[in-house]
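Excerpt of the complex: some chains, original placement.
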């Protein structure tokens, strides 16, 4: 079962805030598909449990696009929400029953017969790895989810879940950007490179802080990005995307914007082949000190 | 060689302070055996090197109970003590000679022919893993100790010692409680779940702080425990024990009390099957912030 994601994915995290009707969202989806973005990143909880259905409406409207895309969704967090009044505290649930039930619900919401890539949303300190793995095995067997991964897992958490599976986890979706380099230092990215697991990077522009925030780190990094952007004849979002895309671990970059112009601008990062020295200029600006 | 511990163990750490004569201690031991507590946790150094002998007196008094119990003891710490005037600084000794000699001494003190489970008490930065492993292999061969484990080891320390052994380490006795969640975050508990090693939890009520201390964390956790305890019709010690007992890593909980009523109260934790949501209520109270 071959499996590929596009180097850039569209994140539906804020799809509700975009305030698009189904036609408008379909139009966006068609446009990004044309640009080569074929991977769409959802989660059951996005938009207070409503974003998946928005995307599902698009698929109901235009069923033929389903084959051209990979749908990613996540499970394992229980939010306080009027939709689930029984939940009285935000918590995690990676039990077999909850994982399977969530996926079945996601399938309905998304109007699809299968999830391409299902992720555990957050590491759960109460995870029974045997149980979670059983859910994965069952979902794989039934065809309800084709591939599996995790999000925000440290190596020891990844390794625990992997130890109970008879197939490899495909991704670890982590927070990484020119402003957030923790996982480059704490072993997570080295581990993923060693195990040949493709990471996905969420919040690749640090939730916009890269563009407007004026703290020391943001200013330092932005200045360096502007300097580099000139050289490559691009915008700083493209350089920031390239900074992730050229890394040898082979990040998939999840863009959270619903504006096609912003998406196109960031996608230019694919054409920039940031030099090693430029990569370290950004690294050094982000850290605020020279490498040792 | 089958090997099981009871889910609750009795810790003899403070046995000297209990001020029981042999008959009284035998009575306690008989009572807890009747409750299903069959594992007794000692260490050479407990009570300034005197606790093992107190327990040994019980076995001399009533040899027939030996078969009904598992004796755990530890080695590897050298205390400053009038009993060992040659020692001028507290330090660790995991050398072959010291480990074997300590066990032989423990056998005498405990009035037994074998230790069920021997632990290295603390990770030793000067450990020669080959030597320590040799001691274990020799003790196993001679039958002086049947099973082996460690205490307070991080995964890399566990992995080092395990790498030199031709049998699996059976436990890692770590500090864990509703007030001490470090090992849930630092990879230790995930590692033990992955390797299917049963941890033992020492200080499961945080040395009593859970009951009397009035710092922010203690108050937050205690309030949540009281709230949950009502629902399960139990005391907060039972809920705190349950919080460990229901965790998928399968903790053995080491109780340090010599009062049968306190022990009985905590043992009710075995009958409480704390819900996942309640587990996270305690977790969140302990951390002071919602899960991310």
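A and B are the chain letters, set down in written order, and residue numbers restart from 1 in every chain.
Here is the rule we go by: a residue touches a chain if its C-beta (ideal position, glycine included) is under 8 Å from a C-beta of that chain, and two chains touch if they have at least 3 such contacts.
Here the structure is a predicted model, which is why all the values come from computation and not from measurement.
Chemist: Wait, 2 copies are placed, so what's the full copy count for the complex?
Modeler: Total copies of the sequence across the whole complex: 3.
Methods note: only the chains that are shown with their structure count from here on.
Chemist: Superimpose the Cα atoms of subunit A on the matching ones in subunit B and note the rotation angle, 0 to 180, in steps of 5 degrees.
Modeler: Rounded to the nearest 5 degrees, it is 120.
Chemist: As a quick test, compute the distance in whole Å between the mean CA positions of subunit A and subunit B.
Modeler: Centre separation, subunit A to subunit B: 42 Å.
Chemist: Residue numbers of subunit A touching subunit B in their complex, please.
Modeler: Listed in rising order, the residues of subunit A that touch subunit B are 77-78, 87-93, 95, 122, 125-131, 152, 154, 156-157, 159-160, 163.
Chemist: What does subunit B use to touch subunit A in their complex?
Modeler: 155, 181, 184-185, 187, 189-191, 193-194, 247-248, 276-277, 279-281, 283-284, 290-292
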